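Missing here: one protein chain of the complex. Every other protein chain is in place.
Naming follows writing order (A and B), and every chain is counted from residue 1.
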Amino acid sequence: MADENGSAFDAVEQGPEASGRNTEAPHGGASDPAEHPSVTALQGRFDSAALRHEVQAGDQHVVFLDPGSNRTVLAWLRDDPEQRYDLLVDVTAVDYGGGRPLQIVYQLWSVPHKRALRIKCELPLDGLSIDSVVQLWNAANWLEREVYDLFGVEFRDHPDLRRILMPQNYAEGHPLRKDFPLRGRFSRAEQTRRALSQDYHDDYTPEELEVGGAPGLAPPELPISTDEVGDAP
Amino acid sequence: MGMSDGEGTDPLSLAEIEALGQAEGRQGGLLGFGHPTFLTTKVDFVVNWARRNSLWPMPFGTACCAIEMMASAASNFDLARFGMERMSFSPRQADVLICAGRVPYKLAPVLRRIWDQMMQPKWCVSMGACASSGGVFDTYSMVQGIDTIVPVDVYVPGCPPRPEGLIYGLMMIQEKIRQESLTEHYGLREENPSLVGRPRAGDEEVEALAGPFGNSTQQDHLSSAAQTTRPERSEDLLP
Partner (left out) sequence: MTEKILELPESRTLSEPMLINIGPQHPATHGVLRLICELDGETVLKVTPDIGFLHSSFEKLGEYRTWNQIVPLTDRMDYLAPLMYNCVYVMAVEKLMGLEVTERCKVARVLCMEMERIFSHLLWLGTTAIDVGAFTPFLYAFQERERIYTLHENYTGARITTSATRVGGMMADFPDGWTDSLRDFVKTFPKTLNEIDSLLTTNGIHLGRTLDIGVISGEDAINYGFTGPNLRASGVDYDLRKDNPYYDYETYDFDVPIGGKGDCYDRYLVRMEEMRQSLRILEQALDRLPGGPINVADPRVSLPSKTDCMNDMESMIHHFKLITEGISVPAGDCYFAVEGSKGELGMYVVSDGGEKPVRWRIRPPSFVNLSVIAKLAEGHLVSDLIMINASLDIVLGEIDR
């Protein structure tokens, strides 16, 4: 009966906790840094860089960092014996839309200490550039490339920052941004034509094209003149 | 076959064949021109029987449908009993292109190239909803049906279609082959060399084939709570 669901009408009235009518990106509730040892240590050591701390989904600790110091703080998180976040689980980005800053999200896990931590850096939409952490974790190589491809964030000092999921000649922009329409910017006919006109040279890095003097990629220039017939080989 | 004395070695065009047929009268004798006769239907019968019972599929499997295609080839459903056990991964030796799975725009030139590399006679099966029309993925990266890129003979709907569905589709190809005739352009597909590597159809047809329909027409609403900047250019707005 209606009893086991409570009064169903009340539940409908309750609705979600926060409506999106405010302009700030949503953040979690009251946070107790003391519950997570890394957060306390981080806040103690990097007082200026650790901007904010919150707890999401009950027990997931998130620390907001100043984007300029992400590499320093993440290096400490990886190397300090009390923290030892040696596994970089994920690097991603969140675009809230409406002109709000883009959040770069690092998900970390410490294999020896069995702890998780989430680090976020907020970037303004006109300054989407942050230091790459590939030197710290090689796992970040492809993960950052994907964020570059889909969001347009430039990772400084990344060894190979190219598109990874979209074709190299993709000209419609960065798909996961909120101002990018679901079906893309061009018409389907245009997308088909562009897809079929992908130049294979785009698929290779410049170093690869140099391999072996790049013999097979371009047909050799043949003499066209009929007057100058050389000696038979 | 069907060449009259000393007419040169170029194959006759369909119009020329028709003209010859009409000049000779509708009976045409044993070697008819432009319409099947006793001898040509017997040759057709044998050739088509051989072709349809020894099709070598080219499995262009990308996603979930590819797994169902593998299941069709495995012991429970067994494509081998149709003569299709030899999955030819080289397009040069394949007869039927089974495009199983979704094809994004990045993969489109690869599909087109594989199709172009296949030798005549060749057929194409579009397996699954994604290959036939884009499926659930009416997005920026997905080809909305491979018939915008390659000519398709049979569409097998499903997401993914059961192996029985794929087998039914392949049997339809076999039926199609059974009804072919060598007198019609030698039983080969009309192909225009200038279309190699290009879309299969012009812009209007591609737009018509790839237009949004059904649920896709409502897929422009983000979370009602999210404030986003609406696309400014008029061409980015949905119709």
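FYI, contacts are C-beta pairs under 8 Å (C-beta built on N, C-alpha and C of every residue); 3 or more make two chains touch, one makes a residue touch a chain.
Remember, it's a predicted structure, so these values are computed and weren't measured experimentally.
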item: Candidates B:162, B:176 or B:198 - the one touching the absent chain; value: B:162
item: Residue of A:92, A:169 or A:187 touching the missing chain in the full complex; value: A:92
item: Those residues of subunit A which, in the complete complex, touch the missing chain; value: 1-2, 4-12, 14-20, 25-28, 56-58, 60, 62, 86-90, 92, 94-97, 105, 107, 111, 114, 116, 118, 137-139, 141-143, 146, 150, 163-167, 175-176, 180, 182, 203-205, 208, 211-217
item: Absent chain, residues of subunit B that touch it; value: 60, 62-64, 66-68, 70-71, 74-76, 87, 89, 101-102, 104, 106-107, 110, 114, 136-137, 139-142, 159-160, 162, 219-226
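Note that only the chains that are shown with their structure count from here on.
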item: CA centroid of subunit A to CA centroid of subunit B, Å; value: 39
item: Subunit A partner contacts - residues on subunit B that touch it in the complex; value: 105-106, 108-109, 112, 138-141, 143-144, 148-149, 197-199, 203-204, 206-207, 210-212, 219-220, 222-229, 231, 233, 235-238
item: List of subunit A residues in touch with subunit B within their complex; value: 19-21, 23, 96-99, 166-167, 172, 175, 178-185, 187-189, 191-198
